[in-house]
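Only one protein chain is missing from this complex, and each of the others stays in its spot.
The first chain written gets the first letter, and so on, giving A and B; residue counts start at 1 in each chain.
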Amino acid sequence: MVAAGSPKTISVTLRVWRQAAPNQAGRFVDYPARDVSPNMSFLELLDVVNDQLTVTGEEPIAFAHDCREGICGTCSLVIDGKPHGPHQGVASCQTYLRSFSDGAVITVEPFRAQPFPVVRDLVTDRSAFDKIQQAGGYITARAGSAPDANAVPVPKADAELAMDAAQCIGCGACVAACKNASAMLFVAAKVSHLGLMPQGQPERDRRVLAMVNTADDLGFGSCTNQYECSAACPKLISHDFIARLNRDFIGATFRSGFAATPANTGGGAG
Amino acid sequence: MSLSGNLFRTSIGRKFLMAVTGFILIGFVTGHLVGNLQVFGHPDKINGYAHFLQSLGGALWAVRLVLLAAVMIHVWAAVTLTLDSRKARGTEGYDVRRWIRASVSSRYMRLSGLVVLAFIAYHLAHFTLGTVQTDNFKGQLAPYAMAADFHLLGFPVVAKGEAVADVYSMVFLGFANPWVSLFYVVAIGLLTVHLLHGFESMFQTIGWKSSTWAGWLRGVAVAFCLAYLAGNVAIPGLILSGAAKPAAGTTAAERLAAPTSTDPR
Partner (left out) sequence: MAKLDSKIPSGPLAEKWRKHKSEIKLVNPANKRKYEAIVVGAGLAGSSAAATLAELGYKVKSFVFHDSPRRAHSIAAQGGINAAKNYQNDGDSVYRLFYDTLKGGDYRAREANVHRLAEVSVNIIDQCVAQGVPFAREYGGLLANRSFGGAQVSRTFYARGQTGQQLLLGAYSALSRMVGQGAVELFTQEEMCDLVVVGGQAKGIITRNLVTGEIRRWAADAVILATGGYGNVFNLSTYARGSNTTAIWRAYKRGACFGNPCYTQIHPTCIPVTGDYQSKLTLMSESLRNDGRIWVPKRKEDCGKDPASIPEADRDYYLERLYPSFGNLAPRDIASRAAKRVCDEGRGIGETGLGVYLDFSEAINRLGEAAVRERYGNLFAIYQEITNENAYRTPMRIYPAVHYTMGGLWVDYNLMSNVPGLFVLGEANFSDHGANRLGASALMQGLADGYFVIPYTIGDYLASQKPGSRPSADGPEFREAEANVRGMNQRLLGANGTQPVSHFHKRLGHIMWQYCGMSRTREGLQQALRELATLREEFWATVKVPGSADTLNQSLEKAGRVADFIELGELMCLDALTREESCGGHFREEHQYPDGECKRDDERYAHVAAWEYQGPGKEPLRNVEPLNYEFVKMSLRNYK
């Protein structure tokens, strides 16, 4: 049901980045889409265009997508210069055509950053985020070893703040939006989530040092405090967490720089 | 990684160094401005104060070295972080690019920083080394005889009648040149823009900022920057407009009274 006053259909032109392989040159190609429903989602428009391309024997546009409800973090389009399109607080898959005017030319590009190389067309390789996670984005808790869940109370405010950070869907829009391709909002979200929980304290310093160093090594840039990341974030995760990350990192740097090291880190008698 | 490694190699470490050196430099420019504003008082004030600073000897050099190191670290970190970030952005840029909310001042930090750096060089050459506008330089001017004992924080530092360098006249004569003043005002304007982002950014980088009081911090930053700008523009502005005239009997008053002396050469 189309709301009163909105047009029955609209026509737009998609100006899409096409690139056959990582090492090949890419270019923009125009695809007109006529008389489509404004209630269609942006990804559904790509589906429709792709079906037309398939029928005419052209290769469809490759784009990453999965859940189509804004939670999996797979979709990753820069639409008219903004990651995830014109709206705030939504992912590409939650962008609808009613957000565009009839006759609009819509430029669609992949997320761009040196650590996110283009795989094909609009698909990029974001495995760098997994590597940051593997470097320390966890609390060591072997299955079976956990104490009762209510053994350690967590202040409600801390749990809620941790949840604010933990909402990160790992899409990489923060990197795509940042002029420095910095991953600080992603790292900050993880470090803050775990660092706010009492369970996360034993590994807190180790975690922040390892994750930041890994992000640097993977080639992400630095933060210049412009907050484009948090504005582009589909979950609107606050850049306050970057301040928290900085504080944690600096504290950990000095603590680890002066702390005594145990003489023997090996296991017990065996 | 070691302490120095984490500080000098990682992105956050280098940002931290920028924040700390930025803090030192903000402290310096603020103190500097307060000292300079004494030019609007009796010539004894600024000349006595300048003489005191010069008399510190080793301590003055220590402070100068700290400041020099701060500038160097600040610039080094900025340059290396910028280069890293350029590399991180990759070779293929966006075709359509738009800012979402980055403040205007934050977008021109590198430009404003470069102009400020050039200004610092000129400023040192002008008022500290005397390698430009040499005939206005304090070393070239007749010494100034203190009209009264000068006290700083209640301690007597310069005695009445003592001959000291005439900084007072140097400032009046230097800013009497409209081009020098204009460059000075432009540079101060850009430094203010630089500080507008830098002041807040410093708190974010050190990790002392949160949205709870970010609005308040913004207010303080803007107020500070406006005050800084007003104070700094006031010196050349009032001198050039003639609203502030050098005290009678000083070298500046004599020279500015003579029609040719407005031209330093």
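Everything below uses one rule, namely that a residue touches a chain if its C-beta (ideal position, glycine included) is under 8 Å from a C-beta of that chain, and two chains touch if they have at least 3 such contacts.
Note that the coordinates shown come from a computational prediction; the quantities given were computed from them, not determined experimentally.
Engineer: If you put the missing chain back into the full complex, which of the shown chains would it touch?
Structural biologist: A
Engineer: Of the residues A:Val16, A:Ile79, A:Val108 or A:Val123, I need the one that contacts the missing chain.
Structural biologist: A:Val123
Engineer: Give me the subunit A residues in contact with the hidden chain, please.
Structural biologist: Given the touch definition above, subunit A has residues 1-3, 6, 20-21, 36-41, 43-45, 47-48, 50-51, 53-55, 57-60, 62, 64-69, 71-74, 90, 94, 96, 98, 119-120, 123, 125-127, 129-130, 133-150, 152-156, 159-160, 162-163, 166-167, 169-170, 193-194, 196-197, 199-200 touching the missing chain.
Quick note on the criterion: only the chains that are shown with their structure count from here on.
Engineer: In angstrom, rounded to a whole number, how far apart do the mean CA points of subunit A and subunit B lie?
Structural biologist: Those two chain centres are 41 Å apart.
Engineer: Inside the complex, what are the residues of subunit B that reach subunit A?
Structural biologist: 1-3, 6-7, 9-16, 81, 84-85, 87-103, 106-107, 109, 197, 200-201, 203-211
Engineer: Provide the residue numbers of subunit A that touch subunit B in the complex, in ascending order.
Structural biologist: Of all residues in subunit A, those touching subunit B are 17, 26, 28, 78, 80-82, 107, 109, 112-115, 118, 177, 179-182, 184, 209, 212-213, 215-216, 219-228, 231-232, 238-240, 242-250, 253-254, 256-258.
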